[in-house]
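Every protein chain but one is kept in place in this view of the complex.
As written, the chains take the letters A, B, C and D, and residue 1 is the first residue of each chain.
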Amino acid sequence: MESLGINYHAILPETITASVAVLIMMIDAVARKIERRVAGAMSLLGLIAAAVAVVSLWGRNGETSFKGMIITDDFRLFFAMIFLVVTFLTVLISLRWVEDESLPTGEYFALLMFATTGMLFMSAANDLVMIFLGLEITSISTYVLCGYRRHDLRSNESAMKYFILGSFSTAFLLYGIAFIYGASYSPAAQPVATTNLQLIKERIVAGQLFSDQMLLAGAAMMIVGFGFKVATAPFHVWSPDVYEGAPTPVTAFLSTGSKAAAFAAFSRVFILTFAATSFAVSTGALHTLQSAITNALVVMAILTMTIGNLAAIVQSNIKRMLAYSSIAHAGYALIGVVANDWRAVAFYMLSYVLINLGAFGIIQVIARRGDKRVEISDYAGIGFQSLGLASALSLFLLSLAGIPLTGGFMAKLLIFKSAWAGGFHALVVIAVINSAISWYYYLRVIVAMFFAEPAAGFKRPPVARSMAAAIALALLGTLYLGILPGRVLDTLERARDQMSQARK
Amino acid sequence: MLVAIILAPLVGAAILGLFGKRMGERLIGLIACSTVAVSAILSFYVFFKHHAELEQGQKFYDYMFTWISVGSFRADASLVLDSLSAIYILFITFVAFWIHVFATGYMHGDKGYWRFFAYMNLFMFSMLTLVLADNFLMMFVGWEGVGLCSYLLIGYYFTKDFANDAAKKAFVVNRIGDFGFALGVMLLFSKAGTVSYFDDPARGIHGAFNWAMAQGADPLAWSAIFAGGITTIAVLLFVGATGKSAQLPLYVWLPDAMAGPTPVSALIHAATMVTAGVYMVSRASSIYMNAPTAMLIMAIIGAATALFAATIGLAQWDIKKVLAYSTISQLGYMFLACGVGAFGAGIFHVFTHAFFKALLFLGSGSVILGMHHEQDMKRMGGLKKYMPVTCATMLVGWLAISGVPLLSGFFSKDEILFSSFTTKVLPGSWPTVLWAIGAISALLTAVYMTRLMVLTFWGRERFGSSESAPAVHSAPGDHEHHSASPRESPASMVIPLVVLAIGAALAGYAGVPEGLSGGRIPNYFERLLEPSISHSGQTVGAAKVATEPIPPVAHEAVLQSGHATPAENHGLELKLTLISSIIAILGIGLGWVWFNRKPLWEPPSLLEHKYYVDEVYDAAIVQPIKQSSTSILWKIIDVHIIDGGVNGAGYLASLLGGILRRLQSGLARSYVAVLVFGALLLIGYFAIR
Amino acid sequence: MGEHILTIITLLPLVGAIALLLIGRGAKPNEGVLKRTALLFSLATFVVSLALPIGFSKDAGLQFETNVEWINAFNLGVRYHVAIDGLSLWLVILTTFLVPLALLSSWNSIHKRQREFLVSMLALETGMLGVFVAMDMFLFYLFWEVMLVPMYFLIGVWGGERRIYAAVKFVIYTVVGSLLMLAGIIALYYYHGSATLNYTFDIATITNDVTTGALALNPTTQSWLFWAFALAFLIKVPLFPFHTWLPDAHVEAPTAGSVILAGVLLKMGTYGLMRFNLPIFPDAAHQWAVLISSLAVVGIIYGALVAMVQPDLKKLVAYSSVSHLGFVVLGIFSFTDQGMQGALYQMLNHGVSTGALFIIVGMIYDRRHTRLIAEFGGLASVMPIFSTFFMVVTLSSIALPLLNGFVGEFLILLGTFNSTLLPHARLFASLAAIGMILSAVYMLWMYQRVVFGEVRNPSNLKLADLNLREKLVLVPFAFLVLAMGVYPSLFLSRTAQTIQLIKERITPTAELATEARRSTVGIEER
Amino acid sequence: MVPLSWYLGLSALLFTIGAVGVFIKRNAITIFLCIELMLNAVNLTLVSLSGFFGDVGGQLFVFIVMTVAAAEAAVGLAIIISIFRNRESLNVDEVDTLKL
Partner (left out) sequence: MQAEKVLFIIFAVIALASALNILLQRSPLYGALSLIGTLLALSALYMTVRAQFIAAVQIVVYAGAIMVLFVFVIMLLNVPKDQPQIEKQKGLRYLAVPFAGLLIAEMFFVLRPIRLSTLPPIPAGNAEQAVGTTWSIGTALFTDYLLPFEVTSVLILMAVVGAMVLARREGD
């Protein structure tokens, strides 16, 4: 009876978040109704603790546990950090909101923490089963969160659309997993068939596959599944409706957390597994697979950027506009996947989540109770009434557009750089043109805020302390990544090196 | 020393420009005149001090600083004195001084008094710079500077639109000339590698003229103009000259320029600035001597202008316009002279012309003032008893310009006609033709000048009566417009008249053609100029010289050999002189008889309307450009095509966005369909691999 | 201090901006204090920057260098590398010179959001200075983009009626270009890195490696990169077909904005051409010279003709800028000392003259709140001093000798005329020289319609002449106009060496091509 | 012996039916049923694969899929209920306020 590879340290972050969630539920159950501050504080503490756990795991590269279900490498940990940041800011953003909307507090934070757990598992997974589970945990909890404002038709609708389409795409993902499982069959090896990524990788590289066809088809279906989660064209259709309908804090969480998580899984499978050996030297099934994936993703990336940006131009609702913008950004990040550079993707996600959370935070402040003021026309002339908010929002938007000195620019730069190095020149040019287009609609908001005449009866919205903190953090983060990205980049770089050593 | 000559007026201009507003007329006048006087005195001083050396062709440099020095290009802010520039500054400063004096009286009571004199002094500075410059770029400084001052002074009465239009016209037309001049200078630089006139070892500068003389003579052929050789340079420079010196086809600005105060017309548009072209051409004579084609063109243009302007001059009613066209015509003479290689004669005519034309203008100014700012000769007549001095002085000018023997005009004009008849530069029958044209214009000159005098000073008094034709616009000023009886001008104006009259009478004796004295008295003027300008005789020599630059000494030798007019020409010269004297007398006689009989004789309207040249220019050039710029370039290309394209791109983007938007139907099922579709494509693509 | 002077100069305005944000927060801010603070900071910047030309050595390359590591991960090799050479020296001074005057000129013409206005101005100054001193492509791009924001706000908030359209147009135009440039920068970075195994954004390094041949880009790549950069710069210049953002931006922007826009921003384009396109892509530069020069010439004449018929003063000046900048581009692509020095000099001239022109237009706009030429006429009678200054500036912009404009324009024409590397150089020069005539036409015509003639419009009858502040603003301009015209050596001598270098960079490669062309086409040998 | 491909073929058919069902049916619950059908199709694939491979992994995967399905069912039905409370209808075509 060999060891079960049980290693609680390896899953400490997930354990913490999950148990915090459970704890919140219990207190909620015991004390009838949990104080939002308590719940919030608990989640924040839990997240910090999880972060500490993540840090404690740093540097163990390629160490797998639980029979290869979990892998501990810097890839996982970096993304874990991103998720924790996302949830942290989301909690801050929604701390006041849940009360204003008089929504069940305990469940809300519990669900957030559960979702976080799922995301953490997605990045930690070394086995398709774990990826699937993590993804489902995240999805299901976010289905619920979307419909959290139960009496709001828009909220219902977004929940339902997200649920139907989400589970539908999950079915595809699952089918893809099944195919890959089938393809991995090789009678000689032990186990004969597997869903373990490392084993799959080895078998692909070794060329000992049951059926290349199944592998390819499986990969295709997984692209469908992941593509849905990261909202790349043509699987993006759900996101504008869902983002618009969902309560703003949830939208923030959705557009950052689950997207980042999906990208983590995406990169784990498509970069670290399928593209294990570089495109040039690969042969046989692997080569076919890689070229197919590359071509498909290139097309998808172009479609995603273009559709996202063009559609965003004509939006009048700022949440919807940001939804399309986030589609576009998925497109940019996808370029990183195409270029097989997960570090670029990771950095992109980090800066993107910071910016987006900040922006949505401000939108939440201005939208007020019940998401009332979300039309761009509602932003007319607020620029000088509440200068702070407006400037911050402007900065976030410009950063999304990719102006230097902000994270948005560094992220784009890295993506483009690795894409160019990978020889995807046309892709870079198209991306560049796209971001030129994107300036237009980001500027529209600034125009409305600063250049247009003030809309009647606008009064400075109150900014809760927690919200202010969230925005400030996001702002600082954005600028930090833009001005002094050195440390983060160093971390990523070292991560890559160590992992490549580990792979050897 | 030279620096002082040009700076004195500049200082004056600066003082007047900055503080003049608070000064009294007397002080202003004092400053203005004294500064000019200073340069005049200095000019005379240097001239006589260095007279001998100048005759030897020695040059005196006055280096201030290196103005522009980029790469191999170098243009110094430095001055040079040689016989040519020496003569020029002499009469410029002299005439200018007296005109300033005159102006102190003429401009009396004008509220822009200080402004006027500031401009005048500034002009003197520019003019002297132009003349004393030792390289083409410095000359260009003066060249444009005088242009500016003429612009400012023509538009002096800035509330009057016609004055402003005239000023603008003058500047723009001159710019067209400068266009050619600038290109010429550039081409010269690209060929000779320098824009300086002469070698100056002290500064390590090579002269363009030595280079020019080192080149053989270009062939006499139209193709040479576009060959990009020395001929091209010469032609381009000449374009500049036609602008500045109001030759065909760029003369149009000069008549309008009369909108300025009369002293301005006298100083700038008669005596000095307009002759800058002639100066430049003579300065570059060593270039021209190797560009026979350019010479021919210059001669033809000159002659044509002389005749053309003379005919128009016959038919003008505005006293100043008559003088203006006469000036154009006389300038034509000067270019004719240069064109036939007699640069000396050209300069000589410039010299004499400066006196009598300045005199005539000032005279007309005195008349105008006496007539209370009336310029229309239809309203004059019989003024000699009101303003005797003016009349007397103008009489001298009249006879001088008409070429009556023993007056200045006679000598210079005669010299020109003679050399155009005997020139070796021009081929075939050109000399005779040109001579003929020159002679005819001489006749006409005599006629229209006589007409002017008769209409002004003799005959019935037509002023104060309303029966005359409607007045041409009269120069303004703060004198209110009443028709009191005319009166003689104050001393400040009369004295200059007298002085200039004397000048006009005697100036000619500076250069008595040898022929007249049968070669006994050498032509002082020409001998003085000899070193500074290449002589017609030299073309042959220079053409023969091998292409490597010849040392200055040898060059001088060539000049010496070339210059002396052969003895057998003396006879011919006498004959021609006789003819031209007859022409002059004839012309005066004709005019006198005819215009005493019918002073208000209506000339052919073609002439009265100056051949409609202005109208043609306006219709053929000005309007089309304006119209097309507005309607095509701006309204269509800019607004519609380019901007339309830009906005169109934006529109397209939002259009596509709209389409994508419509795809977002809001129906979950349709989204599912899209998902399936995408999945089908992906799986299909992957499966087929 | 010494080695950080550029950093100080660059950041001083930003410090000022921050200071402004802090002064009198909450309490109703005293505008006078704000304005004086802003002016103080910009003046201080100017004073400090004067140390540059004084300490500048004519025959050293990059000077006042600060070069520290910034982002090194992923061998990005981004450095904080600032320095100046002959190319940037005077542009820096021009910037620091114009900003205080611009502030002073719009002392009383800003009626809302004074604080924000001043902040934007100072931030803008930092951006512009950064562009000129940056010696690292990353840094350069950074300033290039960031500077957009304050300009965008200047136009959008304090502009005229169609300000929003103008502002957005301005930004989009620029961004399209600059993002292509970003792609170019990345590509260049990558090619240089993979060729020399030294991944860096450092301009100097890359330029040298190009010269030494360590980085040899094949012609097609060069052309692509060349255009990636050139488009960004040509849009900014703006060269003929890309110019339509300029009139709108100028007309809508407030006076100070126009001054800076015309005075400095446009120069960034030409500066970029000389900093990047010529030294780094010599072959491509030579290959495309004819096309660009033709566009430049078209722009010169086109701009002049369109300017001639503009009814709006600012529009007229804007189109005249198109014409003048055409000269600059032509000079740059003549690849001769005279041409390029002239171009550089013309940048300064245009900065001074056009800056002054906009200030002057602003002055009468403040009085009459209109810029239509037809509204004016006869100002000479009511505002003589104003008219005098106006005259001086007008003359300088029609390139009268002994005024600054002439030196630049003549050198450009001379250089172009004598260029051996630019095909059909003489044709280009001759056509461009027509611009000399046209500029006289439209400027003098404009001047005449505004200043001369009777006062026909009664509302002009009692216009106040310039007050002390306005005189203070204009005197420096007038002085420079004269000084730069009379003694250009002061400026040119400091730029000579750098230009020489650029020329040497472009000559060897191009010479071959020229020879080839000569032998084939057989152009007449000089 | 029944070849593996038959099982896979059958599951493909079922999966297709489910997928099609999702976008032609309008009743939310029916749509949900179709999704369940798709999951089952996948299960069939997994089970048959693991059976033929003699590898237990597939069946465990199925086991987990079932749990997930259960969870999805719970949440999904809850969503349907909450939406029905507000709209009194299960027709997804009526739920299209969020569009464009």
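As a convention for this text, a contact is a pair of C-beta atoms (placed from the backbone, for glycine too) under 8 Å apart; a residue touches a chain by one contact, two chains touch by 3 or more.
Computed from a prediction, not measured in an experiment: that's the story for all the values here.
K.L.:
For the chain that was dropped from the view, give me its touching partners among the shown chains.
P.N.:
A, B, D
K.L.:
Check each of B:74, B:283 or B:669 against the chain that is not shown and name the one that touches it.
P.N.:
B:669
K.L.:
Considering the whole complex, which of A:92, A:133 or A:355 touches the chain not shown?
P.N.:
Counting the whole complex, the residue in contact with the absent chain is A:133.
K.L.:
Extract the touching residues of subunit B with respect to the undisplayed chain.
P.N.:
Within subunit B, the residues that touch the unshown chain are 665, 667, 669-670, 673, 676-677, 679-680, 683-684, 687-688.
K.L.:
When the complex is taken as a whole, what residues of subunit D touch the one chain not shown?
P.N.:
Per the touch rule, subunit D residues meeting the hidden chain are 1-10, 12-21, 23-27, 29-30, 32-34, 36-37, 40, 43-44, 47-48, 50-57, 59-60, 62-64, 66-75, 77-82, 84, 89-91, 93-94, 96.
K.L.:
In the full complex, which residues of subunit A touch the absent chain?
P.N.:
Against the missing chain, subunit A presents residues 4, 6, 11, 18, 21-22, 25, 66-67, 69-70, 104, 107, 110-111, 114, 117, 121, 127, 129-130, 133-134, 136-137, 140-141, 143-144, 147-148, 150, 159, 179, 182, 210-211, 213-214, 216-217.
Here is the rule we use: only the chains that are shown with their structure count from here on.
K.L.:
Once you find the CA centre of subunit A and the CA centre of subunit B, what distance in Å lies between them?
P.N.:
Each chain reduced to its C-alpha mean, subunit A and subunit B end up 80 Å apart.
K.L.:
Per the centroid of Cα atoms for each chain, what is the distance between subunit B and subunit D, given in Å?
P.N.:
Comparing mean C-alpha positions, subunit D is 98 Å from subunit B.
K.L.:
What's the distance between the Cα centroids of subunit C and subunit D, rounded to whole Å?
P.N.:
That gives a centre separation of 65 Å.
K.L.:
Which residues does subunit C have that touch at least 2 chains other than itself?
P.N.:
172
K.L.:
Two or more other chains touching the same residue: where does that happen in subunit D?
P.N.:
Touching at least two other chains: 19, 22, 31, 92, 95-99.
K.L.:
Which part of subunit D faces subunit A closely enough to touch in the complex?
P.N.:
Within the complex, subunit D contacts subunit A at residues 8, 15, 18-19, 22, 28, 31-32, 35, 38-39, 41-42, 45-46, 49-50, 53-55, 57-58, 60-61, 64-65, 68, 71-72, 75-76, 78-80, 82-83, 85-87, 92, 95-99.
K.L.:
Taking the complex as given, what residues does subunit A use to touch subunit C?
P.N.:
Against subunit C, subunit A makes touches at 343, 384, 398, 403-405, 409, 413-414, 416-417, 420-421, 425, 428-429, 432-433, 435-436, 439-440, 443, 446-447, 450-452, 484-486, 489-490, 492-493.
K.L.:
Touching residues of subunit B toward subunit A in the complex: what are they?
P.N.:
Residue list for subunit B touching subunit A: 650, 653-654, 656-658, 660-661, 663-664, 666, 668, 671-672, 674-675, 677-679, 682-683, 685-687, 689.
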